[in-house]
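Handing you this structure, nothing more for now.
Removed from the display is one protein chain of the complex; every other protein chain stays in position.
Coming up: chain A.
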Amino acid sequence: MDGAKRGSSIVPSLPPPSPKSPPDYSDLYGKRRELALVQMLDREIGFLEEEIKSVGRIQTASHSCKEVADFVMANSDPLITPSCKIRRSRRIWRWLCGKAHAEIVVIAIVLLAQIARALALVPAPSVQAAGDQDV
């Protein structure tokens, strides 16, 4: 190669790089995976066909509803207090205080004292001047 040729000739450019496709070999892992998925789906079809056959033998929904109703009506619910008389429920205090019965007793005593004063059974304490006191 001499400089005259290099100066006048067009150097053929290399083709642009292009990603190669993966070699055409058997993708065994992919095949087996596909087969496993198909088998799983076939199994699923079998389960569903069994379920379709069994649907005719199951009890009606109203029978289930009756069981629900019977259970609910047979069990009391602390969040729903049926009352024969209209009265204040102390369930929240029972829940909050739990074993702290002393607190309940104190509250009861205070309430009773207020009621007693209101009924004038216990006179309210009054402040007496020093000169009024008996000597």
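The definition used in the following text is that contacts are C-beta pairs under 8 Å (C-beta built on N, C-alpha and C of every residue); 3 or more make two chains touch, one makes a residue touch a chain; residues count from 1.
The rule is simple: contacts and distances are computed from a predicted model.
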Listed names "Nuclear transcription factor Y subunit C-9", "Guanine nucleotide-binding protein subunit beta-2", "Histidine-containing phosphotransfer protein" or "Response regulatory domain-containing protein", with the criterion being the UniProt name of the chain not displayed: "Guanine nucleotide-binding protein subunit beta-2"
Residues of chain A (touch criterion as defined above) contacting the omitted chain: 31, 34-45, 47-49, 51-52, 55-56, 58-69, 71-72, 75-83, 86-89, 91-92, 95-98
